[in-house]
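Missing here is one protein chain; the remaining ones are kept as they sit in the complex.
Chain nomenclature is as follows: A, B and C, assigned in order of appearance, with residue numbering initiated at 1 for each chain independently.
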């Protein structure tokens, strides 16, 4: 019954940023994944997920994000997150996601780290 | 169990402003009333209640505000409100409070009207 | 309203204790948000529920010290109406005999209270009260749009 997750994609020179707004549940995760796969199909290899507008997620939604990480490992790309609530960040750490995707407090920090090639996705920290 | 209402009082030249933060229930109403009576005892005759930090009230809390209006009628003073949520404003209209106390969208509007002597309390609109 | 199906039914039982009306108001908010009611209407529902709970807590003298709430989302296919029932197993009262409050009288009266039912009626679309020896049920509805 609720409104679904809203997404905004911002393609830049060297990466694409996906902004989310709302609940990342099953449906929300699927929407993020299809946006990500579209960007990957269009040649993007570096993605930043800015979750500033997301205050609640569930494990089904996050599972779908793991698929994106798997895809990134295959194409030697990178996925990073920024602007997580403390609970979402804690959850990513509980799951071990933080080993395969960079987690940054805000977008400038994420952009800087990604520009420096600093985010492990390809198992470098795994 | 919850935290109680927080109040801040700002005495100015020609009036005093009471800022509230939190739930105006029985207790919250009593706290506002005692702050108001203290100001009145100290000579203030024009009071502005800025409810910007209050998103929820109940009818018991509002009943106590009616006591302040009664007091104001006695001393020929004026009470006004600003920064009400739409529901609180609607409730004040349902109760007819709006006839005895000025209701203004924001503090500048309230100050201007109060300076012009524009708020009915003493039954002028009653 | 007749002919509409119950799309969702949520039940909440609260102890008659300070601030418990806030828990009720949060559930009301959740249900109203789920059916994508507008924020202003949600807030009105929230306040009406607070008032109904306070009445049960304050006046019912129910032995079990509990307030029973039911939240129903009604609609033919999509959510159209939120119906909330606030019930207590208390002593009951005669709604018809409750004096309609007026600000003019309250300003000089000793007892300034007596606004809850008027506020509930003003904020909700429809309000029905059933009260008797088994307690009181107040059923209130608000349309989504």
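Simple rule for what comes next: a residue touches a chain if its C-beta (ideal position, glycine included) is under 8 Å from a C-beta of that chain, and two chains touch if they have at least 3 such contacts.
This is a predicted model, so every value here is computed, not measured.
Only one of the listed residues, C:19, C:40, C:76 or C:104, touches the absent chain: C:19. Only one residue in the set A:47, A:80, A:97 or A:114 touches the chain that does not appear here, and it is A:97. Listed by residue number, the positions of subunit C touching the unshown chain are 8-15, 17, 19-20, 22-23, 25-27, 29-31, 33-34. Interface with the hidden chain, as seen from subunit A, comprises residues 1-2, 23, 25, 55-60, 62-64, 66-67, 69-70, 73, 85-87, 90-91, 94-97, 99-100, 126.
Just so it is clear, only the chains that are shown with their structure count from here on.
For this structure, the chains sharing the highest number of C-beta contacts are B-C. Between subunit A and subunit C, the centres computed from C-alpha atoms are 43 Å apart. Each chain gets one centre point, the mean of its Cα atoms, and the points for subunit B and subunit C are 26 Å apart.
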